[in-house]
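Below is one structure. I have some questions about it.
We show some of the complex, not the whole, and keep each chain where it was.
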Amino acid sequence: MNQDQLRLLLEQVRAGEIEIDGALTRMRHLPFEDLGFAKVDHHRALRHGIPEVIFAKGKTSEQVVAIAETLLEHAPNVLITRADRACADAVLARLPGGDYLPLSGVLRFWRDRHLTGKGKIAVVCAGTSDMPVAEEAQVTAEVMGNQVETIHDIGVAGIHRLMQNRERLTEARVVVVCAGMEGALPSAVGGLVSCPVIAVPTSVGYGASFHGLAALLGMLNSCASNVTVVNIDNGFGAGYVASLINRL
Amino acid sequence: MNQDQLRLLLEQVRAGEIEIDGALTRMRHLPFEDLGFAKVDHHRALRHGIPEVIFAKGKTSEQVVAIAETLLEHAPNVLITRADRACADAVLARLPGGDYLPLSGVLRFWRDRHLTGKGKIAVVCAGTSDMPVAEEAQVTAEVMGNQVETIHDIGVAGIHRLMQNRERLTEARVVVVCAGMEGALPSAVGGLVSCPVIAVPTSVGYGASFHGLAALLGMLNSCASNVTVVNIDNGFGAGYVASLINRL
Amino acid sequence: MNQDQLRLLLEQVRAGEIEIDGALTRMRHLPFEDLGFAKVDHHRALRHGIPEVIFAKGKTSEQVVAIAETLLEHAPNVLITRADRACADAVLARLPGGDYLPLSGVLRFWRDRHLTGKGKIAVVCAGTSDMPVAEEAQVTAEVMGNQVETIHDIGVAGIHRLMQNRERLTEARVVVVCAGMEGALPSAVGGLVSCPVIAVPTSVGYGASFHGLAALLGMLNSCASNVTVVNIDNGFGAGYVASLINRL
Amino acid sequence: MNQDQLRLLLEQVRAGEIEIDGALTRMRHLPFEDLGFAKVDHHRALRHGIPEVIFAKGKTSEQVVAIAETLLEHAPNVLITRADRACADAVLARLPGGDYLPLSGVLRFWRDRHLTGKGKIAVVCAGTSDMPVAEEAQVTAEVMGNQVETIHDIGVAGIHRLMQNRERLTEARVVVVCAGMEGALPSAVGGLVSCPVIAVPTSVGYGASFHGLAALLGMLNSCASNVTVVNIDNGFGAGYVASLINRL
């Protein structure tokens, strides 16, 4: 049940087409089901107006299938992130209708494709190796009803590439920047645009990158004031918040 | 020069009241002045449509005064953050018209008080000791034209306090949450609201808080998807981004 | 030899049914046997009144089998933790009567099932991925003679789930809380109950969770005063201490 | 309002001496007062049955005085921890009746001295320099109604000292162990007793002690199963949990 459906329900209440008790029952009854190992929270969609999400890593395929099955009964759109091929196959064997993106490991059920975002979200990545994270952000924002523009491979050491894409960046209402290694790109992008920038450190790099720690610290210390940060490799979180902002 | 002034200028161009070359000159000529030790960037206001900011820590009072003086010639609003009493006194002796908030160390010149934010920003802090950081966020958002509601001392270990303020939180368009120690409050707030939450880890705590590292890591790993994070004690950055979001 | 057997022995001494020297011999003679590579300490049960435990990781299957065999001669209950399937198979081939729980990797010989705990222990986990650690805690507490109630998947970002389980939590004499990522759940639970809370950080998460470090630091900095912490993923230790407390 | 008072109230309800609504009002009305900067939670005593506590570090003397004044209106016992001499003087000037312990920085209002703990709590420290932390634990446990036995300066490098105090340790229902440097004492104590051990790493040490990190890590990795850990220098937390356990 998403917010549009909720609004419809409330209007039915106002119009006398449904009893208040019945409406309340539909709204509040069984806010989450007990699968034994996971509380599936159908109210999350109600509270956030967004698709359901399953983080597949650390769960068995059986657990993912069971959670997905329950979610798909109520939610039009479901994202399964960090799913390996075996997990995706198991889900799709039981629950057809999704498409799997192996680069990012996202399995997407995208049945409600209304655009709810008011502008464009730009998803930028510094290097080719950052593309899986950028794809996770992009897919998340798309499923949440946004038009997304992706710009790949514009690192800080090649500033002219960044400058050539300046116009595309300034057209966006919110920018997601994915970068590993020194993680400097969000600062440079942040200086070019006046909208919020969501920085995603990636684990791309070696040695003193310490699995993304260098990029993370760099972004937290950004001298651009319009930058906030999410966890290392958390493309989903960045796409999610960008979508919330783009709805305002 | 802010965006309104820029729009006026462009309209003068369209109306033929000013030559294009003259307009360009006023816009692009000398985008920053050379004080010898700092490039004062008047275009930053142009690019971001926001007040000028000086981070006072690590600068001498003389440097702060000189930069502030230059900025105040062009910008209606100027924030000086992390200023100790001596620095604030030095600035106010030369540049009256500001007010100093000793808790957060913000010195504020707030001459243009138009509201530009479209909704309310909530600034929440977990404990009394987090108030300096929350104040920095609040003052920043106010100077940037926002109505700000502050809610103090609602830590995670007393969930009923949080629940009692639930309504005030859900009315906000964006929420800033400041918390030290375990930094758990943004997750709890993030689960209650459907808008973006900007988490500010504070250095409040001792021992294994490692000067805010525990709170920072906690917030980066938040299980609430609508949370992004800024640097430890960076109330300014949180207020800044919240303001950008509230303008959308 | 457990405490009950010891008490019986002492009563026999008091009743004159056994010589003091013989009793001392049975009590103190050969407090541990020398297997060549491990001192098996049968007095540990005497000192603690609890089952014997083997931490299987880092030991060969042969070592585990040999230690288990020696322990089972004296102790009614033996736990083998962190055992993979191959190790469990090797032990069960030689020593039938145990049951293996693959989720947590616990192999349990549970021959004395008296309840010694005076109340109920609650074992709570924040997410589905934390269940292996929670199971280790649960099994440990059960083998040590406790009634255990498990509550799964009640994370901080969904506070209403926590509130719905409030009554079950307050009925417990001691609560074990397992959580990864930001590790905020013990603080929230700690604020709801007035009994001791034992927090177990789990290595669930990615990026800046740093294999459980974020959760560990969060729990150590908990603003709830009734929280103590054990090592990352140490479900056994939490179940163990919870059992000691529940005996009081 | 503590639990005894609550029980009295409920009995008055049962006896018809007070209206249910009036009782509810007294119980639930204004669960915390708004001092502007801190929500004083009088229900905390209700929930936990323990004294009120103010962590003074990071608060101004004025804030501490105001919070303490409000708390003392309802709670018989109030602890102010990490108070320097100036803060203690400010509080005592306004609120006489407390005593200040400069070693640990605890200011204690101890008006209700009933013993509620069922046995003895032992507080052990490894070296003379750990005494401030041990005192904080001791005072907390005393104010919470416990008989406390303190044993000082029994480090692991002098095992015979530990052995000489073995009997006193085994008489306790719960043991608090404070140690800096390598933090090995909880493991040794944990092997000697069969009750819960609460380990408090202290920041005593230099160089690679990293302000208590070495002791903290050592305690978290204790090979004794009956050890749980609190934050570095958190004597209060250890005394608090020990008191909760001793009430069972």
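The chains carry the letters A, B, C and D, assigned in the order they are written, with residues numbered from 1 in each.
In this text, a contact is a pair of C-beta atoms (placed from the backbone, for glycine too) under 8 Å apart; a residue touches a chain by one contact, two chains touch by 3 or more.
What you see is a predicted model; the values in this text were computed from it and never measured.
Visitor: With 4 copies in place, how many does the full complex contain?
Guide: If we count all chains in the complex, we get 8 identical copies.
Please note the rule applied: only the chains that are shown with their structure count from here on.
Visitor: Which neighbours does chain A have in common with chain D?
Guide: B, C
Visitor: What's the chain with its C-alpha centre farthest out from chain B?
Guide: Most remote chain from chain B, centroid-wise, comes out as C.
Visitor: When chain B touches chain D, do the two copies use mostly the same residue numbers, with over half shared, or different ones?
Guide: Different, since under half the interface numbering is common to both chains.
Visitor: From the mean C-alpha coordinate of chain A to that of chain C, what's the distance rounded to whole Å?
Guide: 39
Visitor: Just give me the whole-number Å value for how far the CA centre of chain B lies from that of chain C.
Guide: Each chain's C-alpha centroid was found; their separation is 49 Å.
Visitor: Taking each residue of chain C in turn, which ones touch at least two of the other chains?
Guide: Only 127, 158, 191-192, 207-209, 220-221 qualify.
Visitor: Draw the chains as dots and join the ones that touch; what shape do you get: line, ring, star, complete or other?
Guide: Contact pattern: none of line, ring, star or complete.
Visitor: Quick one: which bits of chain C touch chain B in the complex? Just the residue numbers, please.
Guide: Those in contact with chain B are residues 126-127, 155-159, 162-163, 180-184, 187-188, 190-192, 205, 207-210, 213-215, 217-224.
Visitor: Contact residues on chain B for chain D in the complex?
Guide: 127-129, 131, 152-154, 158, 160-161, 204, 206-209
Visitor: Given the complex with chain C, which residues does chain A contribute to the contact?
Guide: My answer: residues 31-32, 36-39, 41, 43-44, 55, 57-59, 63, 67, 82, 201, 203, 211-213, 216, 231-234.
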